[in-house]
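For this view, one protein chain was removed and the others were kept in their places.
Chains here go by letter, A and B, matching the order in which they are written, and residues are numbered from 1 within each.
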Amino acid sequence: MTIEYEAVIGLETHIQLNTLTKIFCSCKADSWNDPPNTNICPVCTGLPGVLPVLNKAAVEKAMLLAAAMNAEIQPISYFDRKNYFYPDLPKGYQISQYNLPIARGGYLVFPMPDGTERKVTIHKMHLEEDAGKTKNDFGRRLIDFNRCGVPLVEMVTGPDLHSADEAAQYILRLRQLLRWIGVSEADMEKGHLRCDANVSIRPKGTSILNPKTEIKNVNSIVAIRESIQTEVQRQIREVQAGHPIESWTLEWDEESGILRKMRSKETEADYRYFREPDLLSLEIDEQWKNEVLSTLPELPLQRRARFVAQYGLPVYDADILTTERSLSEYYEAALSAYQGDPKRVSNWIINDLLRILNDLAISAVELKITPTYLAQIIRMVDDGTINNTTAKALLDKVQSSGKEPAAIVSEEGLAKVSDAEALERLIAQLITDNPEQVANYRKGKTGLLGWFVGQVMKQTQGKADAQLARSILEKYLAE
Amino acid sequence: MITPELFDHLVELAALELSPPEAEYLRQQLNQQLKALQELVAIPVQASIPPALHGVSYTAEIRPPIREDEWIPSPYAEAILNQAPEVDERYIVVPDIPHQDLE
Partner (left out) sequence: MDLCDYAAYQLVWMIKRKQVSACEVLESTLRRINAVDGMPGQIEGDRNAEPDKIHAFISLTAERARRQAQQIDQAIQAGEEVGPLAGVPFTVKDIFCVADTLSTAGSKILSNFVAPYTATPVARVEQAGGILLGKVNLDEFTFGSSNESSAFQPSPRNPWNTSRVPGGSSGGSAAAVAAGEGCLSIGTDTAGSIRQPAAFCGVVGVKPTYGRVSRYGLIAFGSSLDCPGPLARNVSDAALLLQIMSGVDPHDSTTANLPVPDYVTDLEKPIKGMRIGLSPDYFRITYVDAESGELDQQPIPDDYRQAIYRVAGRLAEMGADIVEEIPMPHTKYSIPAYFVISRVEAASNLHRYDGVKYGYRTQQAVNDLREMYRKTRGEGFGLQPKLRILMGMYVSAAQYSEQYYLRALRVRTLIRRDFEVIFDPNGKYRLHALLTPTTPTTAFPIAQVYGDSVLMQFADQLTVAANHAGLPALSFPCGFDSEGLPFGAQLIGPDFSEDQLLRLARNYELVTESDQWRKRLPPILRNV
């Protein structure tokens, strides 16, 4: 009998906060386009004699994240030193938080694509400094300290995830949340959101915790899925072959799709954590906390649920409209300007606006088509001023010119030609000019009606009221 | 008592290469110091006594204000690199870190 296994996965995420400066010095935090070792100073390179000075913005962003993750912000927390040697760690210790961190507890409930929900608990959440970057170069290591001291929140989940897909889904929702509340750019490609996965397996239905491996460096949604799948299968193979799973640290090589074993890990005891004497305790009083948390917006999954409940949107629509905070805000602003069917506004955004956003690679706030303009365009379609084709073209015109839609319609004469007399004149001419088609129609090729409508639309540059044109044509062709 | 095994573990953690006479002297001195520490271990200390991170108590009145998020470019990047034993195209260079591929 073969045993069926399930994966037990905990994710350790490192979230770079998008502050302007580093957590303990006044160097610029973002070095994406800068040459190596340029955004460095004595403090972040650990020169002898330097001292850390805490960045207020890093604390405030950590507070927002803690609140968004349903964690409890602590009135007093401490920084500690985590001691180990690594060339990207210039002081030989990382300033982190150990037993009294800025937040305690926390959880995230998130939907799976099949509509079921998962709840992930947060084991640990604390503030710390990022290390530098090292890279291999033919038997030597090259070190860049630009990243040293970028503020991080380390967030560790409980072993609550049971498949590579669940892990990937959690990260997707976390990324959405981070951007939504504005604490991190959360661009995995740029390392703003990094993930290590603790993976073990157990026979399905049991609740034991087996030795786990830690996969470092899984820094894309694809990598999370693939590396965890690969490791789960490796562990199953090992166990089935009768080999024990050892607590290795593995490195995921995204390009070749293989796992590498890294140096044996120091145990927790060997880090010799102790209070950082160079920093005072971090004290967050009620006033400061309230001030910061008053800026916390409605969260994405709450808004998604509200869109379903309040506007009767399908979950599919609500999900798309809440991908980004600015899009969801755009939707509600457009809806309030439109004062009509919520689904109709949603359709316009999902079918047409998203294309523009994608083509221009911009976010909803950057659109020149303001929510009011979109509402105006939908209204003009509703009251028959313009037809759908015109409306879609109009969107692009508004986006490129920034002009009010109604103004463009009147300037360019885009309103539907629904003047029956004008249409009749045009159609009479059309009948005269196309005796062959008229004859064919009258012999019974009634499908040609579409061709005639097309001609009318062509001559009116699409502005003709197609319904009206059709009935006039039928009348003339019948004669 | 710091045994030779424990001593070797500490030396490895500390990333120190020691000559045999050095190691012998250091282990003997460590054990002397441990004797001096026995007094500390013997002091009756109630758990209600809070540990003091600093002697001075930092009341709200004397704490310096927390740093605002303002960028001050450092003038020292080049001077810092100049101190490194080996640099190549602005990277600091060190010997490799061993690792092993898994199938």
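To be clear about the criterion, a residue touches a chain if its C-beta (ideal position, glycine included) is under 8 Å from a C-beta of that chain, and two chains touch if they have at least 3 such contacts.
Being a predicted model, the structure only gives us computed values, none of them experimental.
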For this session: Kindly note down the residues of chain B that lie in touch with the hidden chain.
Result: 2, 6-7, 10-11, 13-18, 22, 25-26, 29-30, 32-33, 35-41, 43, 45, 49-56, 58, 61-65, 67, 76, 79-80, 82-86, 92, 94-98
Exercise. Please identify, in ascending order, the residues of chain A that touch the omitted chain?
Worked result: 42-43, 45-54, 81, 83, 85, 87, 90-93, 141, 143, 268-270, 272-274, 277-280
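The rule is short, and it goes like this: only the chains that are shown with their structure count from here on.
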For this session: Provide the residue numbers of chain B that touch chain A in the complex, in ascending order.
Result: 13, 15, 53-54, 58, 60, 63, 66-74, 76-77, 80-81, 88-103
For this session: Could you please specify the touching residues of chain A with respect to chain B in the complex?
Result: 19-21, 25-28, 35-42, 45, 47, 53-59, 78, 85, 87, 134, 136-137, 139-145, 234, 250-251, 258-263, 270, 275, 277, 280-281, 283
